[in-house]
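Yeah, one chain of the complex is gone here, protein chain that is, but the others are all in their spots.
Letters are used for the chains, namely A and B, taken in the order the chains are written, and counting of residues starts over at 1 for each.
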Amino acid sequence: MQPQLKSKVHCSDREVGEVSRVIMDPLSHEVSHLVVSMNGAGERQVPMGAVQAVTDDLVQLRTSSSEVMGMQPFNREDYVTLHEVEIPGLEKHIHVTPGEVLVPFPELERNVKRRAFFANLTYVTGLFIGLPLVYPVMKFLMKPMYAPLDNGWLKIGHIGKMKVEDAGIQFQYKRKIKEAYLHEAEIEKNVWLVKASPAVLEKVYQGKDMEFLNASGEAIWTNKKDVPFLAFSGKCPHLGCAYKWRKHKVLGQVFLCPCHLSIYDASGRVLDGPAPRPLDMLPIQVSAAGEVQIIDMEFKAGTKSQTRIV
Amino acid sequence: MSDIPPAGAQPTVAEKIFTFVDERVGLKLLAAKMLNESVPGGSRWAYVFGSILLFIFIMQAVTGVLLMFYYVPTADHAYASTQYILHDVDYGWFLLSYHFWGSTAMVVCVFAHMSQVFLWGAYKKPRELIWLVGLALFALVMGFGFTGYLLPWDQRAYWATTVGVEIMDKIPIMGDFLARFLKGGPTPGQMTLSRFFVIHVMVLPAALIALAGLHLFLFRCAGPAGPFRGAPAELKAKTDYFFPRQIWKDVVGMAVVFASVSAMAFWEPVVLLEEATPDPGDYHPEPEWYFLFIFQHLRLKMFSGEFGQFLGSMGLPGLLGVMLVLLPFFDRSPERNIFKRPFALIGWVMLTASILLFTVSAIINREFLD
Partner (left out) sequence: MSPTKLGFGILWPAFWTGLPFKLAFAVLFLAFGIVHFETRIALAFLMLLASPVTVFAVPTITLALGSNIGEGPGIALLFLLAIPIDIWSLGIVGRTFFLERLRREPPGGLGLTLWWKCALVGAIYVPILWVAQGVITEAAITGAYSILEADALRGIPVAEGISIKLTLWSTVATVALMVLLVIGFSLAGRMIRRTVQSAGHAPENYQGLIVRWDLMRVPLDQGWMLTALSGAAVVLSVLFWFSLPVFTPHPHDCCKKPEVMAEPPFKPLETLNKNEKMIAHLAAQVELLVEQRAKSELEKEQSKGKGKEGTETVEAPDATKPAAPTAVNQ
């Protein structure tokens, strides 16, 4: 028990005064000294070591009154009150005030159920405000995230450019895009076309026509397995870099991506490097006059399965 | 926040977390001091306007941030991006219309809050500082309305701003500098849009948050004023704490305002005029409705001429502002009952009536412009 303010102080021989102040140690959070007002003879600072016993209204010292008179006089200027300094957590350890300072507890607040009810009713009312907004705000923010796919055919050139079989030829084309509220702009893209021999065709199609489906699962185009023209998306399926048709020391003429050195053969199959899947095929149409058209598609890079994003 | 857990029950996870934080932060004590504020005379619906204003500000901030996902503050794309929000983004029209009508709700509630404080005499000692900070907040709200109005960059926005800034130009000594500062040049253009945008989304919100925090702190220092009449026994019997009753009333007020603003958004969704051009054409420039009463002053003959314009648009409103600032200092009588303060009551009625009359006059005057 901590000594209470205003309690009487008894020495071994007689009563000497009362506790006028209490000094606490900011580090240990304990009472370090008592200030005893010596019945009109000034104040003395008494260390707690001299205290023998503490009760509600009495502090018993083990020293004599003359020893206490000889102790250090109390100098107020050496100390500050807790109103003048911030010592974290100290207030929790103070129990020196006799009695309590009280204010009336309002009659209406005594009912715990009432408090709980209105607290919860506040949350429910908040639900009426917040919940209706969730869906519209989500859709608002998600508007451009899943833009519908454009399945328009783009003319990219003439097959006359492709003279050699099983060799990659780059076709560059322009595509008009309109992003949100910006004016229509043109971007340049490229694809790699290969005039395929039957062996390469077999490697690519493996006996099945290649179907391209739209978002709802309907077929928009089928690349027939006997049409000898292949179109590969100009972006490497590893991380989207533009790749080239180059002569490799060991593997011969291949598609080579300069970013991370993925290597593909003329059928798009991965020969070497970190590519997770073969080159992405695009729908291709060649007219009787030799005009080549493709549907511009882009696929998610870095994944084993093919997911169309544009 | 349950008060007393049922005796003998195992503490729930929530209670354990609460105790963990409480040991380190003094959360229980903090919560008690923050929430258990005694409201003399009990919680009242009349006191909800302050919290409602906070709610409206939060909603404006939320819808404003959402709009910023698509809006661009450049003269070539401001209009197109706003139309994009209105027509192409899912529910964009609703969020923009909510933001637009929310600003109206803000001005209406500011007026209601100021009137409530005035009529309850809650600006008197010791609450003078709260009143002063509140007047500064009022000025900020007007600033929000003025700067935000320009952003869609349609004819209405552009010309309302042009007229407004020209009015500011008429302030003696400082006017030209201030007008050029706001316009970012001699005439309104891209620089104006950029300045208004940054003021609207960064400068004013930061200032408002800071001043609103100060306003709340000062309010807690002084305590709620409570009703202006009532026997002490009556007041004591009805006293309850800020939490939960007053907070609950505040939330219901917020819900009513939310529903009202949504209803307005459905009733009159935002429709832009033509894109801003240097030639007003057939369009008659007009400021937002809460500036209309000042706008109408300028149509009166007594406020014509350069000095007259300054007097009508800035001088008189400025004088009113100064009077409001000085109010707690020349009205020192401790009487708070509005029915025993005839000057205050009559003054408030006259001011409200004249603002209303001039606003409606401005609207009627539209028909006479063609």
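What we mean here is this: contacts are C-beta pairs under 8 Å (C-beta built on N, C-alpha and C of every residue); 3 or more make two chains touch, one makes a residue touch a chain.
Because the structure is a prediction, the values reported are computed rather than measured.
K.L.:
Of the residues A:Q72, A:T97 or A:N111, I need the one that contacts the missing chain.
P.N.:
A:N111
K.L.:
For the chain not shown, which residue from A:F105, A:Y135 or A:W153 touches it across the whole complex?
P.N.:
A:Y135
K.L.:
From the list B:S38, B:T74 or B:S361, which touches the chain that is not on show?
P.N.:
B:S361
K.L.:
Any idea which of B:F20, B:F181, B:F266 or B:F307 touches the chain not displayed?
P.N.:
B:F266
K.L.:
Using the document's contact rule, name the residues of subunit A that touch the chain not shown here.
P.N.:
107-108, 111, 113-114, 116-118, 120-121, 124, 127-128, 131-132, 134-136, 139
K.L.:
Counting contacts across the full complex, list the positions on subunit B that touch the omitted chain.
P.N.:
Residues 45, 83, 86-88, 90-94, 233-234, 237-238, 240, 252, 255-256, 259-260, 262-263, 266-269, 271-272, 296, 299-301, 357-358, 360-361, 364-365, 368 of subunit B touch the chain absent from view.
The definition used in the following text is that only the chains that are shown with their structure count from here on.
K.L.:
Please compute the C-alpha centroid of subunit A, do the same for subunit B, then give the distance between them in whole Å.
P.N.:
Distance between chain centres, rounded to whole Å: 34 Å.
K.L.:
Which positions of subunit A touch subunit B when the two form their complex?
P.N.:
Its residues touching subunit B are 92, 104, 106-109, 112, 115-119, 121-122, 125-126, 128-129, 136-137, 139-143, 180-182.
K.L.:
In their shared complex, at which residues does subunit B touch subunit A?
P.N.:
1-4, 26, 36, 38, 42, 66, 69-70, 77, 80-81, 83-84, 88-92, 94-95, 236-241, 243-245, 247-248, 251-252, 254-255, 258
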